[in-house]
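In what follows, a single structure is set out as structure tokens and then discussed.
All protein chains but one are shown in place.
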Amino acid sequence: MATLTLENVTKRFADGDDEIVAVDDVSIEIDDGEFLVLVGPSGCGKSTTLRMVAGLETISEGAIAIDDEIINDVPAQRRDIAMVFQSYALYPHMTVRENMRFGLEESTDLDAETMDGSVERTAELLEIEELLDRKPGELSGGQQQRVALGRAIVRDPAVFLMDEPLSNLDAKLRAGMRMELQRLQNELDVTTVYVTHDQTEAMTMGDRIAILDGGRLQQVATPLECYHRPRNLFVAGFIGEPSMNFFDATLEGDELLLEGTELSYPLSASIREELEGETELVLGVRPEDVEIAAESTDDHAFPVTVDVVEPMGNENNLLATFEGSELSVNAIVDGMRHVEAGQRYAARLPESAIHLFDRSSGRALHNRRIDDEEKLLETRV
Amino acid sequence: MGFDIRRLLDRIRRGRTDGSGDGERTLRTDGGTTSSRGSKVSRLRHSDAVQALPFWLPPALLVGLFVYGAVSWNLLISLTDWSGLVQPDYTSLSLEMYRQMPDDPSFIAAFRNTVVLLVAFTVVSLAIGLVLAILIDQNIRFENTFRTIYLLPMALSFVVTAIFWSWMYNPSTGTINVFLSTIGLDFLTMDWIGNPTTRLAAIIFALTWQFSGYAMVVYLAGLRAIPDAHYEAAKVDGASSLRMYRRVIVPQLSASTTSAAVVLMVFALKAFDFIFVMFGDTPGRSADILAVMMFRVAFSRTEWAYGAAVATVLFLMALSVVAPYLYMQYKRGDL
Partner (left out) sequence: MTAAERTESTSSEGRIATTLETIDSQRAALYAVLLGLIAFYLSPLWGGLTTAFKTQTGFVQTTPLAPPTPEWFTLEPWELAFATMQGGLVNSLLFVVPATILSALFGSLAAYGLTKLSWRGQIGILVLFLAGVFLPYQSVLVPLRQFWSAVDLAGLLAFAPFLANRADLIELTVTHTAYGIPICTILFRSYYKTLDDEMIEAAKIDGASAFGIYKRIVLPLSMPMFAVTLIYQFTQVWNDLLFALVLVTSRSNYVVTQSLNELQGSMAQEYNIQMAGAFIAALPTILIYVVFGRQFAKGITGAS
């Protein structure tokens, strides 16, 4: 039970004569019992950050603290953390029982009986009692995953670290494990840092998610806040599947001129005020907010040709091109609705759903309107 | 699952604290945190470099003393004029011993023989090893048995093989001459190791018998690493078996060739035991090699400094074979 604090944490690697900054000035405070997901594309520094917390990498600058104790110089062996690895990293020559006992034997002074008790109760918790006397080689991937989890849980650490623990499972097992992990963490109430490159895992599992790119922290917020109020272009594009539509746009008077087209998008005064005088912008709108209609009805709707229809059952993913241009837009419409490829429609980008970003810095200037803000964005802790 | 997790967990936690007596966290008692005091020292103590030290340092010291210390000492001795039963005098050092070498016909002969042995033995062993490997790689039955037998001589001591081959080469009843007479090649029978002109060749032949199996094992590993697609492609292109091996397969074995050649050359430089058992320390000018000469000069004639100088030459020869090889491996990132 502890808080975990990262303060201006930086990691530099020497690469020949050059230096690579893998993690750049990252500060995050993780509350007691919180489930924080570190997410980002590969090479963004998320794993390095986790490994610094674990004590597997040194910290070049800044500080990491558990509760109020700075642990920069505490070796991994004494940090009171447990980690679940991507490869599970089970000890192949030991039985499941020995695997789970190992950490207790090495890090505590408990007597044998207490250790066996802990191991058995944890196995019960994870429903792997029957596997206790088998070796990892005899287990399926999913079972190994549970053992790796059990090995971490049995130690009852101050902080749990998980490094892409589900990425070696097949899709179906992964979905099940995702929910179970969440429930487990919720019940165990242990501060957890979970690293993944998969934005679905990030959205569904985290109390909060921290998005990293190029070693820099882009945003730390609840999943829905990241989704609806991205702080910048990167977050807006990274979170959400399929990702947000972006159009380069220039503000002229009270209209946005969409680049590469003849189209103009009228902007109301209240939004224009938020733009801080920037005129080189990026207009963003999520595919599910794009409305497809037969006819253009107002000045926020534009004629398009639908190129591709991907029926998903519950919904249809559309790819359409604005008439008279090369510019295309993704849209999601209800699965029961019939949309035909090759036909002309109108795509409406409702003003209430648009995001506007400063094109040079990527900073979000305006985010979409949310009706019941308090209720939607409150944290789930 | 889930409904009784909290209860289970409480039991786990309670079990822990009961076990250790005090109510707080039960980290190992010798632990203690060190963040406030001497953090630099702590960081150093726990760095991987320091943690690794106790593991590699004692063996490294042994190797350092016995390999590098001894090689340096040998170099130093080679610069003195030490001989006889007295102790060496390290005060006046010179290259005198090395200066003697070009004028010493026995050194010239030994050096020449060493080079001949090195090159001929390596080339022949590689060639035979390659042929063996290709034959074994034809999906034959009892592959393991064949391989085991071809490699068997390598498990034997030079002392043992030297004794076997002195018998093989025996002029009157040795297997070689008996075999030659049986197949009607009487005119070829001779005293192979008694006759100075054939002595070195006889040694090389016997050594090849002993080590070609090694080249075979290395080549076999190389052959097995070549993707099947390459055989397929060559066949689709209409290449004959022989042509396929020559044009497609063998060129891909260059890494195997290099590593096997280096090891074989080093074996050749160490071929002392074999010649020593066959001929004692005086195999005669026709079969003398530096390794034997060094032993004779130093330990039989007690010309320690000259022996050390010969040894240094031998060391440099080994180095000139191994250093480029290791450098190549390093460049390729194989180290």
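Every chain is named by a letter (A and B) in the order it is written, and numbering of its residues begins at 1.
Here is the rule we use: a residue touches a chain if its C-beta (ideal position, glycine included) is under 8 Å from a C-beta of that chain, and two chains touch if they have at least 3 such contacts.
All values reported here derive from a predicted model rather than from experimental measurement.
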Hidden partner chain, touching residue among A:9, A:28, A:54 or A:354: A:54
Residue among B:70, B:95, B:108 or B:127 touching the omitted chain: B:70
Hidden partner chain, touching residue among B:91, B:139 or B:197: B:139
Hidden partner interface residues of chain A, rising order: 54-56, 76-79, 81-83, 85-87, 89-93, 102-103, 106-108, 151, 155
Touch residues of chain B, complete complex, unshown partner: 28, 47-49, 51-60, 62-71, 73-74, 77, 88, 132, 135-140, 144, 146-161, 163-168, 170, 173-175, 178-179, 209, 213-214, 217-218, 221, 224, 228, 231-232, 235, 241, 244, 259-260, 262-263, 266, 269-270, 272-273, 276-277, 280, 290-291, 294-295, 298-299, 304, 307-308, 310-312, 314-315, 317-319, 321-323, 326, 330, 335
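Just so it is clear, only the chains that are shown with their structure count from here on.
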Interchain centroid distance [CA atoms averaged], chain A/chain B, Å: 53
